[in-house]
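I have placed the structure first, in the form of structure tokens, so that the comments after it can refer back to it.
What you see is the complex with one protein chain gone and the rest in place.
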Amino acid sequence: MNILGGGIFSGMAVTLKNFVRSYFDKSRLTTNDYSWQPDGELPKSIGEYPREEGEQLSETTTITNYSRNFPMLLHDDGEPMDTVRCVACQICERECPPQCIYIEKSTEKKERDGGKPQFYPAKFDIDVSVCMSCQICVEVCPFDAIVMNSQFELSSPDRFGGLLLRREDLLKSNDYYHKIHPEEAEARDKRIADEKAAKEAKKKAAAEAAKKKAEAKARDEGEKKGGAE
Amino acid sequence: MNLDLLKDILIATVPLLVIFPSLFAFTTWVERKALARIQNRRGPNRVGIPCTRISLFGLGQPAADGIKMIFKEDIVPRGADRFFHLLAPILALIPAMMVLCFLPLEFPFWNAQIKAMRAFALDSAIVFFFAVTGLGTLAVFMAGWASRNKYSLLGGMRAIAQMISYEIPLVLSAVIIVMLVGSLNAADIVREQRFIWFVFTPWGFTAFVIFFICALAETNRSPFDLPEAESEIVAGYFTEYSGFKFALFFLGEYIAIFAISGLAVTLFLGGGNGPGAGLHPWVPIAWFLAKVCILIALMIWLRGTLPRLRVDQLMSFAWKFLLPLSLLNILITGAALHLLAAVHLHGGGQLDALTDRKVDFNQIIEAGNPWVIGGLWVGSLLILYVAARGLDNLTRSKVRPREYKYAE
Amino acid sequence: MSGISHELVQQQFPEAEWDEVAGALIVAPEKAQEVAKWLLDHDTLTLDYCSNVTGVDYLERETKGKIINDAGEEETINKIEPGRIDVVYHLYSMRNKTGPLVLKQQTERDKAEVASLTPVWRSCELQEREIYDLFGVKFKGHPDLRRILMWDEFEGYPMRKDYIEPFDYEWEPTPHDEILEKHKKGKVFV
Partner (left out) sequence: MSSATATAPNYELIPQDGLETNLLEVSMGPHHPSTHGVFRMDVKLDGETVVDLKPVFGYLHRNHEKLAENMSYLSSMPFTDRLDYFNSMTNNWAYALAAEKLVEIEIPERAEYLRVVMAELTRLVNHVSLVGFFANDLGALGTPLLYAFREREKILDLFEQASGARMMCNYLRFGGLRCDVPNGWLDRAQEVVDRFPFFLDEYEKLLCENEIILSRTQGVGCLSRELATSAGITGPMLRASGVNYDLRKVDAYGIYDRFNFRVPYGEVGDCYDRFMVRMLEMRESLEILKQALKDIPEGPIMGNAPRVFKPKPREVYGRIEGPKGELGFYIIADGTPKPYRYRVRPPSFVNLTVLRDMCLGQKVADTVVILGSIDIVLGEVDR
């Protein structure tokens, strides 16, 4: 038989315990604890951010290696527009669920560093007030041109223009991508390299096969000739 | 104009007007901080001294809140009764402030050797206290009615029902003390607790528990905060109050809490009595305030733990549990007092000649046979506990924790 | 979970059609309540749980069908399939833990009306109201047929395939061309 009001007393014991323990046991605090975050750039307890007035996190700060916020356009080393990976195929524009991407294809092709001439986006706008950070555009992109940025301090006093990211705002280098999502970027680069290697190997194989064929043909012909002699 | 009288009045009242509102500010901070810690949060920790980076654990928060409240727009709903809408918060504050005067706080500013100053040395202080606090109910209903809001109206209705119901066990548990002391004067009651605080007697303890529960209900504290039940009727009677009017309500509510805690301290916890109370005239005041703070801490703790009762359960708790129990308590107190007196007289004790009463309680305790008194103590507690359990079983017979089955 | 054989139902109600592609049993609205009651009270079926109720709108469309013409030759002609609205019920049995059996009622688009199965399964109550709201299908015998998701004054049935939404009267002010221009000029009312 329990005592009168026993449930209330046991509840009060729980709250008293929490009251006392909250001063000693950090894991009890509701405040979010990012101590598992590998790099030390983030305040250990994000609950106290910003600690100083006007404190800004550095541009490459990410909450986690997998965090995603809004998309950005990747370019390789060199002049951004010369090495932009996007070829304005407009798949992401079609697939974007909230339809926040607006692309205008260039009229003529442009020479790339070490590649064929390609189209490029004359206009590439992302309306981040509509974007819902779903990463569908990243998945459907066949050229690995669009990836997720983790920049989250985007507030702007300009209600209309401030949240419309233009092509220039979206262009980010592959190095930057490596900084914010190291694991993901590495995996992506590896995959691209593998694909390229496979392609080249295939090409080589095809070329070799063609060569062999040609050689065989030549030998055949030679033999024929020899036979005829 | 009698200048001395004016001086007396000022000396007696100004400290009250300084101590309690500042205690209010401090309590809001403590409450927020303590609730935060109970809930494993940090609580207010930014506001400190303005223009510096010193945050002082957020102690500046009440001041910041107060300033914000004053500068907020005062919104009166269209169709509300403007006059009563304004009157209600004022009327909520005034009775609460008034009853502070009946507390046995003796400020030694003036001629301490001759007489300590008390605001109101009224012989029937306890009766007056209950009479004046009853006015607070009116303010609450006025607010509920004048707002022209259905939630407010529901809150006002709840407040009336709740406060009237809980007033009865509240008064009945105070009657115990009056029986023990034989006086309605707050100072007499405190003086009577020189040796033993009434909370350490079985009847006093039961009465204290009932009194405390009723005090929670009277001041709309959790788990009896039905008139302002946030999850049900938005904010109850002050749904439509904003800015300074809201602040007044808030202040009135807290002052009422101090007043009723002060009364509980006076009646059950020995008022200003405590170790070293005779050393300096300020010590009893410190003791008194410390005890009030302990009661308030208890209230905060309860608020952080308990959910709210429902309105019919609240009523049945008051009428079917607290009321019979306090009546029984009165019965047992009377019987015990007679028994004690009989034993006392049997043992050759004398009646108190000074007062008009048969026995002086303290005298009996001091002189009595410890076995008799101990037996009485245990017996009364047992009877009261069994009675409480029985009443509990009667009122909530079907409510029990359950066992659950599993399907594989 | 095992499915439920439709043949059992067809034995009792021979006029019920079995649609192989959809895997659904098509019953006439007049018969629907009777079939539903029978399914609910049947000893072995006991379809006591109606999980999902929804409508499907089919516009009038041209299909190519093959017929044998008078001359006995196969000929491809254009058939016009009239538009219709299906009301689909997914039925399960909680007691036997079997299901589903898909029940369909079909009705024409202009004067869409089917029988309400709310008297048989309470779970249809809100879902049928939703179909009434979004597809404009009237349910005969429904206790409380009002709009549910749209407001009472709303006109049209948004889930129909030919619904044309009115001009964006409650748009999110997003910074794009024309709307941006309008916003710059000031508050726009349409």
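Should a chain be cited, it is by its letter among A, B and C, assigned in written order, with residues numbered from 1 in that chain.
Rule of thumb we're sticking to: a contact is a pair of C-beta atoms (placed from the backbone, for glycine too) under 8 Å apart; a residue touches a chain by one contact, two chains touch by 3 or more.
What you see is a predicted model, and the numbers here were worked out from it, not measured in a lab.
Every shown chain that the unseen chain touches in the whole complex is listed here: A, B, C.
From the options A:E168, A:E183 or A:E215, the residue with contact to the unseen chain in the full assembly is A:E183. Interface residues of chain B facing the missing partner chain: 35, 38-41, 150-151, 153-154, 157-158, 222-223, 225-226, 229-234, 303-313, 396, 398-402, 404-408.
Considering the complete assembly, chain C touches the hidden chain via residues 1, 21-24, 40, 48-52, 54, 56-57, 88, 90, 94, 97, 100, 102, 118-123, 125-127, 134, 143-144, 148-151, 158-159. Across the interface with the omitted chain, chain A contributes residues 2, 5-8, 10-11, 13-15, 17-18, 28-30, 32, 36, 63-68, 95-97, 132-136, 139-140, 148, 183.
Throughout what follows, only the chains that are shown with their structure count from here on.
Centre-to-centre, using mean CA coordinates, chain B is 64 Å away from chain C.
In terms of their C-alpha centroids, the spacing between chain A and chain C amounts to 42 Å. For chain A, no residue reaches two or more other chains under the stated contact definition.
Listed in rising order, the residues of chain A touching chain B in the complex are 4, 8, 11-12, 14-16, 18-19, 22-23, 28-31, 47. Residues of chain B that touch chain A in their complex: 34, 37-42, 301-302, 304-306, 385, 388-389, 392.
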